[in-house]
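Notes follow the structure.
Omission of a single protein chain aside, the complex is shown with its protein chains in their original locations.
For reference, chains read A, B, C and D in written order, and residue numbers begin at 1 within each chain.
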Amino acid sequence: ATANNNSAKNDAVTQTGAAATLRLGYFPNVTHAPAIAGLQEGIFARDLGTTKLTAQVFNAGPSAIEALNAGAIDAAYLGPNPAINAYAKSSGASLRIIAGAASGGAQLVVKPSITSAAQLKGKVLATPQLGGTQDVALRSWLAGRGLKTTPVGGGDVTINPTGNAQTLKLFQDGKLDGAWLPEPWASRLVLQAGAKVLVNEADLWHEGQFSTTVLVVNKAFLDAHPQTVEALLKGHVDSIRWLDAHQREAAAVINAGLKDAAGQPLAPDVMDRALAGLAFSPDPLAATFPELLAHGVAAGVAGPADIKGIFDLAPLNKVLKAAGQKPVPAAGLGTQ
Amino acid sequence: MTQTLTPAREPGSAPGAGERRKEGGPRDSAPAVVLENLGKRFGAGPAVLENVSATVAQGEFVALLGASGCGKSTLLNIIAGLDVPTSGALEVPSDGAAFMFQDSSLFPWLSAAGNVELALKLRGVGRAERTVRARELLELVNLGHAADKRPHELSGGMRQRVALARSLAQDRAVLLMDEPFAALDAITRELLHNELERVWRETGRTIIFVTHNVREAVRLGQRVLLLSSRPGTVVAEWDVSDEHRTNAGAAGELTAGITARLREEIRRHA
Amino acid sequence: MTQTLTPAREPGSAPGAGERRKEGGPRDSAPAVVLENLGKRFGAGPAVLENVSATVAQGEFVALLGASGCGKSTLLNIIAGLDVPTSGALEVPSDGAAFMFQDSSLFPWLSAAGNVELALKLRGVGRAERTVRARELLELVNLGHAADKRPHELSGGMRQRVALARSLAQDRAVLLMDEPFAALDAITRELLHNELERVWRETGRTIIFVTHNVREAVRLGQRVLLLSSRPGTVVAEWDVSDEHRTNAGAAGELTAGITARLREEIRRHA
Amino acid sequence: MPETPTATLPAGGSAEDLRTLEAGLDSLQSEPARRRRLDLSRILLPLAALLVLVLAWQFYVTLGLRRRDQVPGPLDVLGSLGLLWQEGTAQEAIWTSLQRGVVGFAISIAVATPIGLLLSQVRVLRRAFGPLVSGLQVLPSVAWVPAAIIWFGLSDATVYFVMFMGAIPSIINGLISGVDQIPPQYRRVGRILGASRWEMALHVVLPAALPGYVGGLKQGWAFSWRSLMAAEIIAMGGTLGFGLGSLLEQGRQLADMGVVMSAILVILFVGIAVELLVFAPVEKRLLRGRGLLAGSTR
Partner (left out) sequence: MPETPTATLPAGGSAEDLRTLEAGLDSLQSEPARRRRLDLSRILLPLAALLVLVLAWQFYVTLGLRRRDQVPGPLDVLGSLGLLWQEGTAQEAIWTSLQRGVVGFAISIAVATPIGLLLSQVRVLRRAFGPLVSGLQVLPSVAWVPAAIIWFGLSDATVYFVMFMGAIPSIINGLISGVDQIPPQYRRVGRILGASRWEMALHVVLPAALPGYVGGLKQGWAFSWRSLMAAEIIAMGGTLGFGLGSLLEQGRQLADMGVVMSAILVILFVGIAVELLVFAPVEKRLLRGRGLLAGSTR
């Protein structure tokens, strides 16, 4: 009972002042580039001032959510679906999405012999996680082309929700016919296993934009330390700006960060291809969230949920305004 | 209590020579162990003991004889409180009894001395005294040289002697011994007979011991009880007088008489 | 080989009454077991056996006497091939020996009949015959009624009798028995003496048996060997003639002589 | 000083009366009757213990230290479980896992027992491979997943392989440690009875080591089951059936503590049921047959 008391302790000491520490969780993944660059370049540390920053690397979504829920970390970079799930299951008590981080960068890659949706009938495809963004996207895309699937694996196309690293190996081994994957895995399959892009998820969304990574904070932390959350957001926005401004160095910096966090960098060609498909922006694309949820319900992997209030973009817009940038909309799903 | 003692007798079995000779001595004092119509049956099997009644006075030395498998060990177990009778009642001293088991039952993880010391320790004897006392007891059974050996390094007879030393280490008023000298050679046995008798006289313990050696029973016991087989009942008892102890002829006669009675008992079942 | 047999003798120990009486009979045939200057020592401890030399003729019935802990069981173990001597040589039949251990050593997961049947099975006896034969052997030791009991449900003497039945179930030429009747009452013991003798006569087996009962040794053995203690050596041997078997007086005399010699041996170490 | 610990002397009556009374008492005390009574307490006591734990849990939840979605109460979990049951997910998961667990465990036993016997009987093999087996035992299940996927793809074979690698070393080690505790006298008797190496293993070593071996099997079952849960997380649904491990992981991924707790409860329940219905009777019978039951609390 040490870590989780931390936020409570902060409450007691400085009611609405800056927190003594901020614990930030992220994955060693190119889609989390704003976190990696911000840590690597010291941007967060600079913007947080007196608040001490601790970074916590996670391997998988569940532990990150559990840690956030328990107050073991205060903020985290996550995929939109885990964020929606956590929000819905806790009836809004657990977290708030306070900014977007990355968008784009997901593709359906298949064996070169497959060139059309019709050829997928009877094939085995993989997605990273049952009910995850890509899983839902694949299922609804297939449904749109008359191919039925069920969550337990039956139907016209078999979908195996399995870990990305395993997917790479299985594909190399010819045991999979394709996969709907986020970066850098789509790129790794293309460049290291000879896969071909059948669908780019960006093509399915309005203006080619869909959320890949968002920044969330623990709700209790947000209530207790709005000031610190603002500082974090400033660092986040600065980090994205840095990424935009230093496109050439970005790859090297992210790879250095990956090396620190995960022990190994990505191959340069994979990194370049992955970055090309991704866009970094503080806009969480709130308008796409209801559709995201609807797809999940339609695919039978999620129940209907109320996500009104999941966004708290007021602090972000304050920061953006101060930086002279355009405010972002919450699309009626929270404050803006 | 002594008055009410009427050993159950199979109808039709005539008392043999020397039977039922009553005497004075220790049996007039308060009884240490009273068995009343004890019966014992394992599970749904046949009765092993039936209507066993006997009284053992304080300080008495009683020998228990009987064919193999007649229920002697079972009876001792009941007296020691390790088993419960199926019927009947018994009175025993509340502090239980010391027991020397038929198999030596030493703890294999302790040395010979360690086994004896444990008995002393559980009795509350202090550490320093324990070591000395255990050594003395092992010397008593001629095993001073084997004090540090583990049970598996001892011969059968040596193990039995360690068990004897352990049972003597307990200071209970009643001492039960189940064939204590079975695995010993004639000479060692004789030496230990003398030692046991000395200990008995010095401490005034009540001793009930089982043996298959009729001469041993006559040599040591003040009274000899004979258990019949299937079911076990006390079918005969003999008092051993001082005359039997001093006169070899009388002892031989008694031994022969008891053996004849034992043979008769076994024949009944053959 | 019989000619070379010169039992090792402690210097200065005079042969007692009846010792070294040689006879004809089975001992003239080929030897079944030859021990030459056997020595045994456990680890770095003192010698348990030293210079043990003896020859047992085929079909001979030899009794082995000795104080408790003198090395009798160790010697039988060596003869059975369960232990290796530290020095010396021995000749035994290549098919090993049947062995009745000092503790009954029954397998607790098998019933009495199962234990006997296992011995028959490992000998290659067919299933149907096994059941019949095991039942017969148990009847022989008066345990027909306890065939289905597990060892823990048997009394000490009953377990010993099951072990006897099991050792008889083996058809080896040599039978080693370690205190086979120690836990039996006088009458059962007498019955089994007769049975054992009958089996011996009928099958012509070579039997070496250890006992602490000098009368039993004289009753059964054709020859009695006495082992000294620490270290164990054959210090004396007696031939038991037919006269000892028929004449109670002669038997008593021999028994007394052997007992006296045993006492002398033990005194030397006291 | 003398006291009367048991004073059940039947009061008066003719000898005949006495005998019938005694017979009655005896038949009451006889084995079958006692066994039935004990079995009830065997079911009721664990249930009582469970009830106490559930009450403690409810109490903890009532204290309100944690958000309800993080630490759901027993009723919430029951609701969640009911939902899973209605959907059929719970039954499917239980059935899939139980089937795999039983099949995999049976195969593990069949493979591990001869290997364990061989290692325990042949010194050189034991020395050479014993430490390796212990080493394999401490390898986490997840270590086998990459290899299993390379060899077997996403099929049930992968799941079974991961299970085997968890259970087999454990059963081997259990058997070996059971064999090590056999009194050497048993082997000596076996030799005297003329047992060949094979007969020795079959008729002496295995039965003698049986109580220890069954203890080892219990641990082996735990290893299998836990490995199975780990294997079922490799992939959920698709070509691999949906088991309890998948249910647990799905709950975690959806941040649905109700589902997580439901899965935990079901796994716990299966574990307890296997203990009560399989291992407890086997152990009891074994111990009873060897006279080891007296004084045991089993």
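Assorted remarks:
By our rule, contacts are C-beta pairs under 8 Å (C-beta built on N, C-alpha and C of every residue); 3 or more make two chains touch, one makes a residue touch a chain.
Since the structure is predicted, the reported quantities are computational estimates derived from the model, not experimental observations.
Only one of A:Asn69, A:Ser187 or A:Ser239 touches the chain withheld from this view, namely A:Asn69.
Which of A:Asn59, A:Ser91 or A:Thr335 touches the hidden chain is settled by the complete complex: it is A:Asn59. Of the listed residues B:Phe61, B:Phe101 or B:Trp200, the one in contact with the hidden chain in the full complex is B:Phe101. Checked against the hidden chain, the listed residues D:Thr113, D:Ser155 or D:Ser177 yield one contact partner: D:Ser177. Touching residues on chain B toward the chain that is not drawn are 80-82, 96-99, 101, 103, 105, 107-110, 118-119, 121-123, 150-153, 166, 170. Mapped onto chain A, the interface with the missing chain covers residues 1-4, 6, 23, 25, 28, 54-59, 62-63, 66-67, 69-73, 163-166, 168-169, 172-173, 188, 261-264. Where chain D meets the missing chain, the touching residues are 41-42, 45-46, 48-50, 53, 66, 70-71, 119-124, 126-132, 134-143, 145-146, 150, 170, 173-174, 177-184, 187-188, 211-212, 214-216, 218-219, 221-223, 225-226, 229-230, 233, 245, 248-249, 252, 257, 260, 263-264, 267-272, 274-276, 279-280, 283, 287, 291-298.
The rule is simple: only the chains that are shown with their structure count from here on.
Averaging Cα coordinates per chain places chain A and chain C 86 Å apart. Inter-chain centre distance (chain A to chain D, centres taken as mean C-alpha positions): 42 Å.
Counting partner chains per residue, chain A has no residue touching two or more of them. Those residues of chain B in touch with two or more other chains do not exist in this structure.
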